[in-house]
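Taking it in order: structure first as structure tokens, then the write-up.
A protein chain is absent from this complex, but the other protein chains hold their places.
Up next, subunit A:
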Amino acid sequence: MKLLTHNLLCSNVRGLRPGGGFPLRIQVRACPSVPAVEVLEGFLQCPDSGRQFPISRGIPNMLLSEEEA
């Protein structure tokens, strides 16, 4: 996931306050010498609900489960 994409993404969890769910918190394994310009492995966390969306091989999975949707 590239940084520009992160600018457009927001949480799609139900029941958030208006304008909520943005910006998603980027969670990656700390690597202080390398700035995260493109995230390959990690998580995006909804700032309101705390729900974590995994990023694997650079692809975020933003699908909600049956119960959540």
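The definition used in the following text is that a residue touches a chain if its C-beta (ideal position, glycine included) is under 8 Å from a C-beta of that chain, and two chains touch if they have at least 3 such contacts; residues count from 1.
Simple rule for what comes next: contacts and distances are computed from a predicted model.
Colleague: If you had to name the missing chain as UniProt does, which of "lipoyl(octanoyl) transferase", "DNA-directed RNA polymerase III subunit RPC6", "Cytochrome c oxidase subunit 2" or "THUM3 protein" would it be?
Modeller: Its record in UniProt gives the absent chain the protein name "THUM3 protein".
Colleague: What residues on subunit A make contact with the chain left out of this view?
Modeller: Considering the whole complex, subunit A reaches the absent chain at 1-2, 4-5, 8-12, 14-22, 53, 57-64, 69.
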